[in-house]
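Comments concern the structure below.
Only one protein chain is missing; all other protein chains are in place.
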Amino acid sequence: MNYIIIIISAIFVNNIVLAKFLGVCPFIGVSNRVETAIGMTGAVTFVMVIATIVTYLLQHYILIPFGISFMQTITFILVIAALVQMVEIVLKKASPVLYQALGIFLPLITTNCAILGVAILAVQNDYNLIESVVFSIANAIGFGMALLLISGIREQLKLVDVPEPMKGVPIAFIVAGLLAMAFMGFTGIV
Amino acid sequence: MNRWKNFNKGIFRENAVFVLFLGLCPTLGVTTSVINGVGMGLATTFVLLMSNIVVTLVKNFIPDKVRIPSFIVIIASFVTIVELLMQAYLPGLFDELGLFIPLIVVNCLVLGRAEAFASKNTFVSSVVDGLGMGLGFTMALFFLGGVREILGSGSFLGFKFIPGDGILLFILAPGAFIALGYLIMIMNKINKKTA
Partner (left out) sequence: MAKKEPAFANMVFTLFVITLAASTALGFVYEFTKTPIAAAKQAAKMKAINEVLPEFNNLPNEEVYKIAIDNDTLYFYPARENNRLVGTAIETFTNKGFSGNIKLMVGILPDGSINDIVVLGHKETPGLGDKMSKSKSDFSLQFQGVNPENFDLSVKNDGGDVDAITASTISSRAYCDAVNRAYNAYLKGGKK
């Protein structure tokens, strides 16, 4: 039951992009086309889950026992940066097809605040290891859904006559606002 | 490059939020009031300035291949320093900004300036660049925070001038996106006129 609440809350109620404002940069940056949005989602899911597991272990078996929790930010970001590099190298060797699909997004992920944000939130919410994994997967799905929704809408928007200064990013933000409003309708369900 | 031009490019022509679309997460996340927005802006400016300074000083000693990880370590250190200092001397603001303080480290603006500017330019111009970019970012947060606080709570800097609740939507998530969309549109219009 607990897991279901975590999942629904992370995907719909507290959507990582539309309610928590994490990962807004790629949300606006790569949402021009549905295809790139799918690639980005795949890469983010991959790194987010692994990063959450590794940072969880680091937090509970190194930072807390040694009393150096104040090093959290610096260790977490280093782990994520290293992970992204590693995933890139492994993917290149193991699955060239996947690398072709996700490769160009990987460098962008280090500075995607959704990854670091989810890792820190999982620690702050006192989740255990399994809950953290569930939490990260659910957030990745939430991120992917928001990204797919907006990229689909933006593809349609290209056919619409938008006022000149509104074109591109401003209208994307307005659409995101409307989407966020729609997501607020989910508030009551948990 | 002309110092003054270098300084004010961060405020107008290359404004991080309105033109380059960098650092959007904290921009949207903390601007429920002017104070929070400006607090976040100044914290980011500090990190930006300090990391620019350190990067430009050590740039010649760092091998090219480990450039990015080194910059990340430098930035993360300053973020942690800000975190600790705020906790000690501004605990109220620290609670309000919460998660977004450690997230300064992944603000693309900071790493972007270290990589694109400070690692290629002289000490003085890196300082000027850091200050300009940081103030431009702070200004953007000030405007967005102002719009959201005035419309959403009917107050400015905590001073209430319209009784009642205001248009709650602007304090909530959707209002953040919509207000920023309109601000970028206005900025587009201004930049087009001056260009």
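Note that the chains are named A and B in the order they appear, and that numbering of residues resets to 1 at the start of each chain.
Rule of thumb we're sticking to: a contact is a pair of C-beta atoms (placed from the backbone, for glycine too) under 8 Å apart; a residue touches a chain by one contact, two chains touch by 3 or more.
Since this is a predicted model, take the numbers as computed values, not measurements.
Asker: Any idea which of B:Val34, B:Ile74 or B:Ile178 touches the chain not displayed?
Answerer: B:Ile74
Asker: Could you pull out which residues of chain B are in touch with the chain that's been left out?
Answerer: 32, 58, 61-63, 65-66, 69-70, 73-74, 76-77, 80-81, 84-85, 87-89, 91, 95, 98, 152-153, 168, 171-172
Asker: Applying the definition given at the start, please give the residues of chain A touching the unseen chain.
Answerer: Chain A touches the chain not shown through residues 14, 19, 70-71, 74, 124-126, 187-188, 190.
Keep this in mind: only the chains that are shown with their structure count from here on.
Asker: Distance between chain A and chain B based on Cα centroids, please, to the nearest Å.
Answerer: The computed centroid separation for chain A versus chain B comes out at 21 Å.
Asker: Which chain B residues qualify as touching chain A in the complex?
Answerer: Interface residues on chain B, with respect to chain A: 21-26, 28-29, 68-69, 72-73, 76-77, 79-80, 83-84, 99, 102-103, 105-108, 111, 169, 172-178, 180-182, 184-186, 188-189, 192.
Asker: In the complex of these two chains, what residues of chain A are touching chain B?
Answerer: 18-25, 28-29, 70-74, 76-78, 81-82, 110-113, 115-117, 120-121, 124, 165-166, 169-174, 176-178, 180-181, 184
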